[in-house]
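Note that one protein chain is taken out, while the other chains of the complex remain in position.
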Amino acid sequence: MTQLIPILAQEGVSIAPAAQALVTGLSLGSIYALLAMGFVIIFKSTRVLNFAHGALATLGAFLVAVFATSWDIPGRWIPSLPEWAAWVSAALIALLVAGLFGMMLERVFIRPMVGEELFAVAIVTLGLDIVLRTILNDFIGVNARPLGDPWGIQLVDLGWVRIAYTEILQLVVTISLVVAMALFFRTRTGVAMRATAFDQEGARAQGIGVGRIFSLSWGIGAVFAGVAGVFLSIHPRGPAGVTQQTAFFAFAAFPAIVVGGLDSIVGAVAGGMIIGLAQAYSGLLPWEFLGTGFGGVVPYIVMLIVLFIRPYGLFGTEEIRRV
Amino acid sequence: MRGRPLLHTTYGSDQALLNTGTKKLLMSLFMLLLLAIPLFAPGTIGEEGSLPGPDFLAAGDWLRLLSTVGIYAIGALGLNILTGMAGQVSLGHAFFMGLGAYTAVVLGAPEGALWGLGLPIWVWLPGAGIVAALVGIAVAPTAMRVRGLYLAIVTLGLVFIGAYLWRNLDFITGGSQSGRSHPQFEFKLWKEEAPLIDFSEDGIWFGVLNLSSEAKTYLLILVLTIAAVLLAKNLHRTRSGRAFMSIRDRDIAAEIMGVNEFKYKTTAFAISSFFAGVAGALLASLVGRTIPETWNLFLSVQFIAIIFIGGIGTVSGVILGTLFVILLPRIVKDFTEWMETVVESGDGIMAGVLDLFISTKPGDFGLINTSAGVAPGLGIDQFNLVIYGLLIIGFLIFEPLGLYGIWIRIRNYWKGWPFTY
Partner (left out) sequence: MRVRNKWLAIFLVMGLTLAACSPSDSSDTTEGATATTEGATATTEGATDTTEGATDTTEGAREIATDIGVDLEAGTITVGFLTDQTGVFSPLVTVVNTGIEAYWANVNANGGVHGLEVVLDFGDTAYNGEQHVQLFEEMKDEVVAFGHSVGSPQTVAITPGLIEQGMLAIPLTWYSGWSDPNYNSSVVPHGTPYCIEAMNSIEYMAGETGLDSPTVAIASIGGDYGLDASDGARLAAEALGLEIVYDGAGAIVAGDPTSYIEVGNAIAEADPDIVYHTGIPWLGWPEVYTQAAITNGLEALWSGASPSWAPNYVSEDSGIRDEIARDMYWGFYLQPWDGDSEGAATVREVMTAAGAPPHDYYGEGFVEGQLLLQALNIAYENGDMTQAGVLAAAKSIESVDYNGLAPSDDYVGEPNEIVQRVVHMMRPDLTSETGSKLVQADYTSPTAAAYEFNGACFLLELG
């Protein structure tokens, strides 16, 4: 079924597949990186494997859809705003709400589990994922919900490669957020978060409000997931909008997290990019025996290969086990 | 001594599964009751007779539900051995079930356009378990290399790799969305035409018992479930079982004590995958037809939910958990239908109160949408899902020992009564 696809441009079709795959890979990779970053921030602080991350991504996208299209906030109050500014501010407000929601989730569902076995908490997030997704699906409805973004399908056509405005945006936003996190970790609260991640008891002894750090890390995680959700619901990943299926994309991010190392933010970004590029380039493989849907398992194969070499991921810290 | 159940005077009595006469008696009665359930339906004994008892339990769809409970129990027991006893977190149970189901279909389905050898049940059912166990043994070394949450994600990967395989091996699975039928429950000696015992048709057993196909299938699965429970319970008191538990608690310490980590982790995976394979083959044959998309993450999660809701590490907990998770959606559905009839009849305070919970048309207020069209509230299946998710969360937060823990609390309360403080 898959035919031999030449790497370089062929006659009649101007696009060079290898270059286009690079663009696609970076675009996919930045979404995975965002999901992985949010996940790792939560994991580093609270040691919780958050299976509800996909639901948080859908939540973010859905809130943006509602704020930007249905409610038109803040556009309705400031009619003079140009379209793109109105949308961006609506998105920012919606993501803030998503962040607050994440904080509330932590306070209500995760805080009672402090001290319990790690996997038990992970299962709580599994239950949370089911509840959140079901209720969200009910609100989203069976049709897709467009987000109303101002960029649409516009792209930059260089002949041998075509880059959508939104793909450029994804990369820019991801890099900005990485830089922002790096700067954040130098602030007072950021240092407190690093301390909590390093040694909870010690941090408490220093007077750091560990509970508030937990909530904050979930809030940040939810925001990152929400941003990823937004990118999943606009061109080119989700031309129709946010749907009930958007959440399942997050499962492909788990390998990215493992490849990078469960507790490394740098690893999360690296892992995301690696997985995204691997998926994009796997589409170029001409071998017919690979069958359909091979791209879906590529993340897991890459993960297995990496784990074989480094069992804690590329940048993960090795667990010191004591008797 | 009689009347002192906790006093053991011999090693044998300490290790026995049913160590008092009372326990033995009660268990035998319970087994008889389970065997007799299909006989509650009218017309099962002789022409018109039946045992006195709740006959709704013996209705075809309830028997089918109970068969499903049995199959899920077998699978959950397997996962319990791996995760509960040996402490190896696994989200890949659906993969092994699919593997078992497709082995069974290759061995047992009649020859035709898709692969099938037409072998009898006593080949395909154990075969399903054995092949799954072999693959489990192949997967086990990863548990040596990665542990804890990393292992969870690796096993998650198994499910997706499985999905890829089932989709592409369409000469075995029938292909994406289309699927194929699975061998029926019938006992043949080899490949003869007419089976010795046919579980898929209504028929007469022992001359007088008039059993439907659902009843016969239920009895078959009941026997297999009891066998699985015995195996699992027995495992607790064997060398392997104790080794598993020591690895779960502190694997380095166990290794120091001489417990071969590699050997026992592999054994745990093998046993767990065997149970999963058998359960998968049974489930596929019960449902009759499966598609490759059947063996998905949601199925794996169901088993995780069962063992955590039921009480991780305990066999009774697993049974309670399975009953709860499988029967609850049906009970909620029946309850909602009852609520709907009350609301529609419209009389009394009950109708008014229940109307707050149910919405039947657009514009109505309610939590559960019982109409077929669009109306506010969750559909009944969605409502069931929300309850399911909340139960998982609730049990883990409030009662980490699950249903079994609640049972222990109740039992201890009554044991000490009236001095229960």
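Annotations
We call the chains A and B, going by the order they appear; numbering starts again at 1 in every chain.
The rule is short, and it goes like this: a residue touches a chain if its C-beta (ideal position, glycine included) is under 8 Å from a C-beta of that chain, and two chains touch if they have at least 3 such contacts.
If you're wondering where the values come from, they're calculated on a predicted model, not measured in any experiment.
Touching the chain that is not shown, out of B:51, B:114 or B:169: B:114 (per the contact rule at the top).
Across A:48, A:103, A:144 or A:210, the residue that sits in touch with the chain not pictured is A:144.
Within the complete assembly, residues 60-61, 64, 109-110, 112-114, 167, 174-181, 287-291, 293-294, 359, 361-362, 365-367, 371-379, 381-382, 386, 390, 397-398 of chain B touch the chain that is not shown. The set of chain A residues touching the chain not shown comprises 1-3, 5, 10, 12-15, 17, 20, 24, 28, 69, 104, 107-109, 111-112, 131, 135, 137-139, 141-144, 146, 148, 152-153, 155, 157, 162, 164, 234-241, 243, 245, 248-249, 279-280, 282-283, 292-293, 295-296, 298.
One rule holds for everything that comes next: only the chains that are shown with their structure count from here on.
For the pair chain A and chain B, the distance between C-alpha centroids works out to 35 Å. Interface residues of chain A, counted against chain B in their complex, comprise 49, 109, 112-113, 116, 118-124, 126-131, 134-135, 137-138, 251, 254-255, 257-258, 262, 291-294, 296-297, 300-301, 303-304, 307-308, 311-313, 319, 321-323.
Chain contact summary for the complex, chain B toward chain A: residues 89, 142, 145-150, 152-154, 156-157, 160-161, 163-164, 167-168, 176, 250, 252-253, 256, 297, 301, 304-305, 308, 378-379, 382, 385-386, 388-393, 396-397, 400.
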